[in-house]
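One structure is given below, represented as structure tokens, and several questions about it will come after.
The full complex has more chains than appear here; those shown keep their coordinates.
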């Protein structure tokens, strides 16, 4: 079985396994105070162009979202997200579990619009009884979004401007950040993101690591005693080195970006194969995730040899599925898909 | 620098790295639904002698404690622990963060006594206003304890009996379970634990894994929709295989027990070296952690070449430190310690 089910179907990029093996017996203190984490943090600060940034590691995306949102919001605040945002739709109430609400505004193929955000906040403050509602204290966006779409630099600037105007921090979920940065048509650099957001994370789990996300606090705004808050949430690994070694490897010789570029290249080939086979696209996705509509019996046949991901029912006879590429996608995988679609 | 600081100073047992490498490119579905997790669960059920047990994997000890306690307690219940229990003293309020209280009774070198437990619960129900207090709904013990001590089978049976009598579940934290089971004088087997507790976990992080704990629900009592509750707590790894492969390896050819035996053997040698050098023991610890009292200046000198863990201040001139062995401790490490103590 060849799988395009997701970008986390395989283990880690071979360089990462090599580094884990090479450093395995070196004794190191626990809880992220080891030299691997230290080195990885320095490399990330350099890569994002912010020497004064603060970098912290967590194990997974939902955990990261919940930790960041709940430690940065004040008691009386909530986070604003597009209705389709991962925290709103697919994280089993992890944010609500921390006692904070997710306030939703419309999503357009996964993206929010600055004007909707502004209208939402303006209406909030216009309401004479707004103290009976949670204050909008943070804005959550994902880039790429849950639909693989990307913000333009101008769009990010506009959202950032609204955030500043209404004293909300801007948090960018970069679970698949690499795949967004390596898109050929994007005008958004990692430096832009570091400048325009208050906090963002560089996803490892979906970009070649076994697990791990690197959170970047860009404005000297890391919550005080963050380690204690992370432990309180059950999110502190004893062997912090596990994530340190991985990110140290990913940010050595641009591996993170090379991995991402490979996935994008594979995605371009994937799109071509799908188009050549007259598969209908559910939407236009410029990154490593592609959403297409299959006639149900054709899908059933495909799934005999190719694993893809159910997305949603389209109609009685059609289904939307997701195909994803990643660092581990090979030309052989694509050939198998081509064969299966014949 | 040679380190006896903890049992999580190194990466993973080499067999684990080998298995991660061997399985790395095999595509697998996410969130623990892969064949590695499946296989590991089967092996663990066999090892504990409970074919009908339910096994789930989590990433770390504090996370596991918080997940188990908060999903198994009812809203109006609290967990009872020895005052020195890890959940009471060293987990940054992770249980309280889930909205539940830790009720404490005395600890004796880390262990609770069945009679104290019984007296506590009896007094609770004798109080006419006990509905104004949280109900004791679960008992938490660690084995080995935080001081490396072990319960006897008789002691476990007595605690278990009190739990049954007062309708409390018994939860055993086995973060270092292997080191307890392989002690030469213990009469407690893993099968005894499976029979006497309602839920326990087999620690991986401190017994050779990069991360990971295997939770065993022994009485067909896994909380319904546990996966959703785990995700809600930010504790669900996308690449569940990371833990599956590790436990599959640990429970192949008794690796888990061999690792543990090695650490115990090294601990015996460690004790001898310490005694030969007239180091005073803070307490009697039968497993892989040893607690000793150092004169401060001697400690300072030792720390030039040997890393050990601060435990507590003894008096103005003395300090209690912990030295731990593990799967990765070598005879060379012990020789270095011996040399440093001269």
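For clarity, chains are labelled A and B in written order, and residue numbers in each chain start from 1.
Keep in mind that, in the parts below, contacts are C-beta pairs under 8 Å (C-beta built on N, C-alpha and C of every residue); 3 or more make two chains touch, one makes a residue touch a chain.
Computed from a predicted structure; not experimentally measured.
The full homomeric assembly consists of 4 copies of the same chain, 2 of which are present in the displayed coordinates.
The rule is simple: only the chains that are shown with their structure count from here on.
Centre to centre, using the average C-alpha position, chain A and chain B are separated by 33 Å.
Only residues 1-3, 5-6, 8-12, 14, 17, 20-21, 23-30, 59-67, 91-94, 97, 205-206, 210-211, 228-229, 231-239, 241-242, 307, 328 of chain A touch chain B when the two sit together in their complex.
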